[in-house]
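Dumping the structure here so I can ask a few things about it.
One chain of protein is taken out of this complex; the other chains stay put.
Order as written gives the chain letters A, B and C; numbering starts at 1 within each chain.
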Amino acid sequence: MINKVVNSVEEAIEGVADDMTFMLGGFGLCGIPENSIGALSQSGIKGLTCISNNAGVDDFGLGLLLQKRQIKKMISSYVGENAEFERQMLSGELEVELIPQGSLAERCRAGGAGIPAFFTPAGYGTEVAKGKEVREFNGKPHILESALTADFAFVKAWKGDTAGNLIFKGTARNFNPMMAMAGKITVAEVEELVPAGELDPAQIHTPGIFVQRIFQGKDYEKRIEQRTVRTRE
Amino acid sequence: MINKVVNSVEEAIEGVADDMTFMLGGFGLCGIPENSIGALSQSGIKGLTCISNNAGVDDFGLGLLLQKRQIKKMISSYVGENAEFERQMLSGELEVELIPQGSLAERCRAGGAGIPAFFTPAGYGTEVAKGKEVREFNGKPHILESALTADFAFVKAWKGDTAGNLIFKGTARNFNPMMAMAGKITVAEVEELVPAGELDPAQIHTPGIFVQRIFQGKDYEKRIEQRTVRTRE
Amino acid sequence: MALDKNGIAQRIAQELQNGFYVNLGIGIPTLVANYIPQGIDVEFQSENGVLGMGPFPFEGEEDSDLINAGKQTITTMAGAVFFDSATSFSMIRGQHVQLTVLGAMEVAQNGDIANWKIPGKMVKGMGGAMDLVASAENIIVAMMHTNKKGESKILKKCSLPLTGVGCVTKVVTNLSVLEVVDGSFKLLERAPGVSIEEIKSATEGDLIIEGEIPEMKL
Partner (left out) sequence: MALDKNGIAQRIAQELQNGFYVNLGIGIPTLVANYIPQGIDVEFQSENGVLGMGPFPFEGEEDSDLINAGKQTITTMAGAVFFDSATSFSMIRGQHVQLTVLGAMEVAQNGDIANWKIPGKMVKGMGGAMDLVASAENIIVAMMHTNKKGESKILKKCSLPLTGVGCVTKVVTNLSVLEVVDGSFKLLERAPGVSIEEIKSATEGDLIIEGEIPEMKL
């Protein structure tokens, strides 16, 4: 068994540097690598390009790196709910590239799977297609999209083992598995780290081969963005 | 919940016809849809194009359809261990298209995922690349491969529920999940059919949305092709 | 009388067919789930990674690891599945989802839709909308017929940046049900008590009005 465990979040982010490209798992605030984001915020590195479906909220998630102006460019599909983000974007301090959510997911997977480019119908005829090759398949126009990779990918799982195998909970899976595939160095933080052999080999979502470093996270806030409930009758 | 259960293998294969294209899951004899193959053999339909990583052995798996000359064309990555196959191929009765295994898997996934074509390095510079577009990415030549779909996909799972959700066992997963995605009608046979709600939603390998019909299979032989063992010391 | 948001959702729910997998966008579309007709089994897909979405949780049972694409806490039904975003959009792009309902700022008579960007305003992003409209074969737009200034959102040509081209099949508004046919909006139904004249005056795009136009049955 190849052991991927590192003993602290500081060790986990070793090697991060200014101007790098990062991928960060999560959808909204669900399944985001809270511990890694905290350490990146502490690290003070700057000029980052962050690939993440969303950009957090003002005081949580990627909002923490935005507050400190560590991010030069965001690549996302949806970036609402963040006033500081809006300010930086409108003032031109922050570069933003918006990508259809499905193309973002597939481009990350492609980056991890050694597929340099693929055709998708999403975005044809819109500004997303600008400068991209268009080709018809089965009578329908498609655009050529390229793979995405990152210097580091930061993902968050529910359980993980010492071999780097990951299991996600509920909808906290989202972008984490594809980003784990696409990181040159993938750092996984988990709510519960167990010895290799404890997880069922058939029930692993992200095989350890995609994970370079794994650590036991702590103090998870797991904030809820939209608390919607129904009343008991 | 959308109920996908059919009551027999005969009902499951309803609509199959001469000259159709089928996908069949399995790697070697591991994870093959034994019941469906049996019923297809009984059905007497002919002129089939079968997309399957392998072609079974003489008297089991796809060998049963080959024996009855029901297959016009095989699309596979490896077709050894089958004398009747060899005879039909060498005599020209059977058309054979060989595809690199990874490209076969990815082309099936692409077919199910609405990706009409993608670039891969596999096969560049070989006869597999003949007639295919070549393009360089990151200094490395790639070839353009297209998606595969099928009129019917036949897959075999370990457990399934009435909503069509599937769980595979061990290495019997192999091509089954991608082929389930790529079939216009996907027929899943399972060793154990349970009511929806009994399987953990986080532990399903193939979501029921990809499965149109599911049935409880029977009399599984699950033949072992290469019985390799070590002796106890 | 013009419909309210719930009325629009209720009318769209009549489009649900047995066995449909359905993706509901944020806003009015979400309300469709409250009006599933008797005897119709459908499953709701949320593109962040769940199939078989149920109602909101009871208070105190919210799970931060269980949300929909609108980031709202949800529950799941028996037979539900969780999956990653790539698999989710494989379902969408691969046309395994039979019906997509989403909101719009503008719809054009050639089926174009604009729903993600207003030049000069803060752009939040398209989320999964571009994938949904480019892929689905059956796209129903749920929206108000006119904007807050009273201007028609049912147009000859979209003025805003597009989300997708030639993709909308039906539009259900507070005033009418429209079908996109051969480059025009064919008026199928009127909201209860709404006259054809009212619809005409609220519609900038070309309308096809053939024969008796029935009122919606809600």
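Everything below uses one rule, namely that a contact is a pair of C-beta atoms (placed from the backbone, for glycine too) under 8 Å apart; a residue touches a chain by one contact, two chains touch by 3 or more.
Please read all numbers here as calculations on a predicted model, not as lab measurements.
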Omitted chain's touching partners, listed by label: A, B
Candidate in contact with the missing chain, chosen from A:V6, A:V96 or A:A196: A:A196
Contact partner of the left-out chain, one of A:D161, A:E189 or A:E225: A:D161
Absent-chain contact - pick from B:I13, B:C30 or B:L94: B:C30
Footprint left on chain A by the chain that the document does not show: 1-3, 109, 111-115, 161-163, 165, 181, 195-197, 201-202, 204, 207-210
Interface residues of chain B (partner: the chain not displayed): 27-31, 53, 76-80, 86, 89-90, 96, 98, 100-106, 108-109, 120-128, 158, 168-178, 205, 222-232
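The criterion applied here is as follows: only the chains that are shown with their structure count from here on.
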Separation of chain B from chain C, taking each centre as the mean of its C-alpha atoms, in whole Å: 36
Contacts with 2+ other chains: residues of chain A: 106, 120-121, 168-170, 173
Two or more partner chains touched - positions in chain C: 50, 82-83, 86, 89, 92-93, 135
